[in-house]
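Mind looking over this structure? Questions follow.
The complex appears here minus one protein chain, its other protein chains still in place.
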Amino acid sequence: MSTLDKAPASARPVPNPKRSLITRLHMGTGVVVGVIFALAAYYGLHSLYTTYTDKVADPLSSHDNNIVLLGAMLSWSVGFMVGIGAFIGPWRWLIGKDLTDEEILYLAGDGQGTKRYFKYCTDHKVVGIQYLVGVMTMLGVGGTMAMMIRTNLARPGAHFVTPVVYNSLVGLHGITMIIAMIIVATGPFGNYIMPIMIGAYDMAFPRLNALSWWVLFTAIPVLCSAWFLGGIPTGWTAYAPLSTQAGPGMNSFIATIIIFAVSTAVAGMNITTTVVAMRTKGMKWNRVPIFVIGATISVALAIPAFPTFMLAMVQTGLDRTFNTGFFDANMGGSGWLYANLFWIMGHPEVYVILIPGVAALMEIAPVFVRKPLFSYNAAILGFAGIAGLSVLVWAHHMYLAGWAPSLNGPFMVTTEMISIPTGLLFLVLIGTIWRGKPWLKLPMLSVFAFIWDFLIGGITGIYLSDVPADNYLHGSMFVTAHFHFTLMGAALTGAIGGLAYWYPKMTGRMLNERAGYISFWLVQIGFNVLFFGMFMAGAEGQPRRVIDYAAFYKNSNLVSTIGAYSVGIGMIVLLWAVIHSWNKGKVAPMNPWGAKTLEWTVPYPVPLTNFDELPIITSDPYGYGKGK
Amino acid sequence: MSADTEFRVHHDSDAAVGRRERLGVRLLIVADGSFLFGMIFSYFYLRNLNNNGGWLPKGVHHYSISSAWQVAIPFVIAAISHRLGQENKQTRNLTSIVTFVVLLVGGYLQWKQMAHMPFLLTDDGGVVSFNGAYASNWVLMAGSGLFHYFLGSFIALGILIRNRTTDLPHELDLWRQRVVQSWFTWCAIAAVLTALTLSVI
Partner (left out) sequence: MANHDDHAVEALPPTPGERATGFIKRNDVARTIGLFVAYTAIFIILGKYFYPKWMPTIMSKEMKSAETIMIWFTYISAPIAGIVLSVATNSFLNAHRGDTPPPDGPAIRTNGPIVVLWTVGSLLFTIVAIVWGLLEVNSQAVAAANDAKSAITVEVTGSQWLWTFNYPAQGIETHDLNLPVGVPVIFDVKSADVNHSFWPVQLGIKVDANAQVTTVIHTTPTMVGAIEVKCAELCGLYHAYMETNGAVMSKTDFNAWVTAQGGHTA
């Protein structure tokens, strides 16, 4: 693949754009072709399979229906990619007519204004904005579901929703938020900011960059379709055999994960390659900004992790469609197989979520206390140690599954060892702020919030990693509170800090400060109240994912719900601030924070090729402070 | 696509582009390898668990060991054939045809096996199901093999056509051949690992 660079205007032969297929394709054609593919698969498979499996009494739960639905959903995704022009590149490669320079430039969105946000645009800055909008949408949807869950749990008696709706809410809130959290930092900032940070003209594989976003995009309507197909009764963990017996809504979940896994593999490979192979001259490994290191370790960890989830979903799909028996005990299968495959992905995945958020805060802290990052090596060791250990701890989710009680000891050892690299992350942050005078802007506030939230999440994690304590706590609200403290308190806080920090570069305007502060305190105080209440409910013995509870638990649940509303209002304020400031905010200077990383050396709007001339790096970006 | 753009396409050196593409493909191999690892894990896990004797229920036929290798050998041949033609455009005129044809044959064999599976069970209602965990694992691995053959044939066809129509600079061409070689070698290894797994019935 080739990247772009800046050159003086010159007379070049202009291809006639009217005749080129590339210029005619966009999101609209993608949707049209996708729908055509989906309908073709739907009716094609329907006629094919109803002829040789007899009609079963309940067509919605019959296997031929699962084939039809799953086939239609996956075909929609493929069709959309065809319609938006994702396969033009491979096709042209096949027939030996590679894309010309003019076509590559066109694909990069050169001179197309806002239209390029709706096209198969290879510019990493466009992809970054697409991811940002996508993530905010998902957070909005997932957050609304969370509010509905908390509203229902405000008092005992399940007044608000029915069990079917409630279980669907739990499952869809879970998977929506997990997907949103996985891409919340690496999607917008990893795509928009990171290539500039390392001094590259573009990503290593610009077309695959567009692919990763648009493939993910196709998963959104698929996931939404679950609502109209009876919902997801399994929670986001989709344990078998509950999932293999579930209604047609489960197909949406399966298709979503398969599509998402493809997107992640492509994005992870692209980001990793970019960082490894495209750093500018002089940017040795010990001069790479820590956010880049963290994001790279995170996506590199995702590359081997997510395929096992995809496999588990393929097997679930096969069980549901073609009557295989991977998870059916009557046919020699086992639900433990699912649990193993799921958690082999599932535990690295939480660190895929966590690491970029922490890394963003480590990028922020030195800028706002005007001190070097404390012990850059410890930070890398921390990330690498977490990533390395994370693939060895999956069965701590299965201590009480009865799967292999004799392995509880070893898994407890590996799990608790994670405290050591995690401790290094704390050391790096407190070492950085020690003796500094922190500039209390919104990004820096997020650093402090992270320290508190992740500390609570970490300590409660130590109880849960210990088998005798987990005997009591497993499957209770305590677990829910714990992982929200880590994933939301750490990763989302980090991402919001990152948003406040990089907002001026991504939009050219400053984020509204007053609204930012109001939102920050509403969210952080509400968040702590919310999950403190949930810790209480868990300690009292309330199981997770229940629609109703005994009157005994009513105080702790009410506390949680009050906190939840505060978080909800705070997030709405933040959303307002982001949208409002995008149009009407104060115009940002080139380097509002006085930071030393490369992204602050380029103007807004960032030119198509980022740099006129690639910069040459002579030191790491943390040269703050007196007495060097 | 206006003429007055201030940007132009920047061509990095062939070696830089080639190395980058090779790294990308290797990372995708890691992802695919993880998928394969999961399948092998599933196979041996369910085999050793033999839940309710359901690995191979009584009277269920399984595919022979030789048929497992029948679909693995073509990929090995294809990978070797591609390797032979890698360095030389003239040799490649022949080897690219061999690679493509062998991959088509392999894909056909895989398809044929999937069309005649001996372990299907049809109940009174006419619903077809896979009898036992071996059968479930077999069809998953076969499907994955078929996908590899499909992708491999696409790439091989591309090499075949491009070798005759395009005139890439030698260096870049060589790198692209190496990138494809990485993928084909991996697919051959995956095919052999799958065959080895399926040899332990």
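Details
Every chain is named by a letter (A and B) in the order it is written, and numbering of its residues begins at 1.
The working rule: a contact is a pair of C-beta atoms (placed from the backbone, for glycine too) under 8 Å apart; a residue touches a chain by one contact, two chains touch by 3 or more.
Computed from a predicted structure; not experimentally measured.
Checked against the hidden chain, the listed residues A:164, A:224, A:276 or A:518 yield one contact partner: A:164. Summary of contacts with the chain left out: across A:228, A:285 or A:472, the touching residue is A:472.
Considering the whole complex, the residue from A:172, A:547, A:567 or A:617 that touches the absent chain is A:547. Only one of the listed residues, A:372, A:388 or A:607, touches the absent chain: A:372. Where chain A meets the chain that is not shown, the touching residues are 158, 163-164, 167, 170, 233-235, 237, 239, 241-242, 245, 329-330, 334-336, 367-372, 374-378, 400-402, 408-409, 412-413, 416-417, 419-420, 423-424, 426-427, 430-431, 433-440, 448, 451-452, 455, 459, 462-463, 465-469, 471-476, 536, 539-541, 543-549, 556, 593-594, 623-628.
Methods note: only the chains that are shown with their structure count from here on.
Annotation: 29 Å between the Cα-based centres of chain A and chain B.
On chain B, the positions that touch chain A within their shared complex are 1-12, 16-17, 19-21, 23-24, 27-28, 30-35, 37-39, 41-42, 45-46, 49-55, 57, 125-137, 139-140, 154, 157-158, 161-162, 164-166.
By the touch criterion given at the top, residues 1-12, 14-15, 17, 20, 23, 52-54, 56, 63, 90, 93-98, 101-102, 104-106, 108, 110-111, 201, 204-205, 208, 265, 268-270, 272-273, 276-278, 300, 303-308, 310-312, 314-315, 318-319, 322-326, 329-334, 336-337, 340-341, 344, 607-609 of chain A touch chain B in their complex.
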